[in-house]
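Removed: one protein chain of the complex. Kept in place: all other protein chains.
The block that comes next holds chain A.
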Amino acid sequence: MDSIFDKFAEAQLNRNGYRLAKTLSPDLPNEELYSIWNSCNAHDVRAILKRSIQNTATGMDKLPHQEVAGWVEVYYTYWKAVGELLAVQGPSVAYGKQFQPSSWTKVFAAWTDLLSALIRGYLSQGFEAWTIPCLYVAGKHLRVFAIKADDERNKNSSLDITAGGNFQDDFNPEAEQHAKLEDCARQLQKIFNLCLNDRAPLEESRKWGIYYVTNLQFKTYFKFNSAALSKNVLKAISAGRGDMPPLTAFPKSQQVTFKYYEGILCFLEENYVEAENHLTEAWNLCHKDATRNKELILTYLIPCHLLTTHTLPSQKLLEPYPRLQKLFSELARCIKKGELHAFDLALQEGEDEFVRRRIYLTLERGRDIALRNLLRKVFLAGGFEESKEEGGSPVRRTRVPIAEFAAGISLGSQETLDDDEVECLIANMIYKASKLYTARSRAPGSVYAQLVIALQTNGIQESSFQSCLASSILASLWRWRCLGLQGSTWTTRPLGLMKGYIARERGIVVLSKSGAFPGTGI
């Protein structure tokens, strides 16, 4: 205990919050934990703590009485938590006899007491803002203990052997699974409010703790799959942003973590442009040696890039990350080569992994680009025909029979599509917006008529359109068109993946002479 208070005194003297927080770390070798635990007993611990803390010099003055009382509570709860921790993890041979059998649930409860003591210290006992790293340590480990407590309980209840099993609530195992972690989330929310609602001037404000605790909340909410709760935190931050230091004034570890989660949240809402911005910021600021974190950023940044700029990761980018190679190499190859069927197989093959990482739906949209490349290959295979002008250089054949595209598609899959289906695929290509619209589609019924007119001007008959409407192929086209109608931009057609129109009665696609496949050099 003495060594703790030497450090406590030194940290108080220098007003060094991180040093101070180290005195509350549970992340110590068992021997050290044991020597802390063993230096007091339940009868004298408070008295010992009070004496040590009272005698702490903080520059000119001693600590105010109230604050002393606050820190005594903090270290008393710490001491008790150390006891529980040793009971759970201490080598039983050496210390076992002194401890009652414990559990991670008890450690979690003891650590919650520590956090509560700290929060009381800030609210009513005059703890200063420079000490907030203590909250970081308390919050960080509370989460670790909550996860262990949940694991422990889930394991026991699944084995259903312990006597404790009788107390398990078997009726709602889903909610029970993360019971302690949800409890932890509520505690973290208290820290968040404690930081956000501090009215003190910025230089001595607990607002400097906001991003650390927010990041902890993100990690916690993601663990029980509640992106919605993360959004609430984001909203609270952006509402209070005016009185807050800018994110760039915070340590880079906090900036990068925050940007990573902010990026994923946009990503999950299919707001890929913003997601890309946040993730790119995270990538740029990330420490160059933090390989695992860089890998995580890329896991989401790569699908973003695919959709926003139609670019693929190079071999050089993937080289240091075998896991990313496994995830993306084959898909990227199929897209590039326009091997549509192989793309479908690769997507299927990795489905579980993609779904688990929440990138399946995004990658699925890469199919359009694979298809574009396949159609492009068919177009290139069509070769050149003589220029109509005398002596002009030969031009690419821009009237391509639908049958050729159909053959191109069935070449990989060995399944023949109906001409109607092929037409739909092509129509989709022609309309497909290269810019991504993220607003939700709200289509009034009257839109249909306008849609039909728009389609007809592009060579699709209503009957054919109707037959396709049910198919999911046109769903995204429908969605996009509805979005287009919301603004006044009905007439301005965005750059598609393919330029041209379908001359249905002749069974050909007439492609644009200038840039049939925009952005790909032909």
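Here is the rule we use: a residue touches a chain if its C-beta (ideal position, glycine included) is under 8 Å from a C-beta of that chain, and two chains touch if they have at least 3 such contacts; residues count from 1.
The rule is simple: contacts and distances are computed from a predicted model.
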{"item": "Protein that the absent chain corresponds to, by UniProt name, given \"28S ribosomal protein S18a: mitochondrial-like protein\", \"Cullin family profile domain-containing protein\", \"26S proteasome complex subunit SEM1\" or \"Vacuolar protein sorting-associated protein 21\"", "value": "\"26S proteasome complex subunit SEM1\""}
{"item": "Residue, one of A:Arg186, A:Arg292 or A:Lys388, that touches the chain absent here", "value": "A:Arg292"}
{"item": "Touch with the omitted chain, as defined above, among A:Ile369, A:Ile426, A:Met498 or A:Ala516", "value": "A:Ile369"}
{"item": "Sole residue of A:Trp283, A:Tyr360 or A:Tyr501 that reaches the chain not shown, by the stated touch rule", "value": "A:Trp283"}
{"item": "Listed residues A:Leu361, A:Ala381, A:Val395 or A:Ala503, member touching the removed chain", "value": "A:Ala381"}
{"item": "Contact partner of the left-out chain, one of A:Arg15, A:Lys252 or A:Lys513", "value": "A:Lys252"}
{"item": "For chain A, residues in touch with the removed chain", "value": "18, 26-30, 85, 89, 140-141, 144, 147-148, 151, 155, 215, 219, 222-223, 251-254, 256-257, 260-261, 264, 283-290, 292-294, 296, 299, 305-306, 309-314, 316-317, 335-338, 356-358, 369, 372-373, 376-378, 380-381, 383, 403-404, 406-408, 410-411, 416, 517, 520-521"}
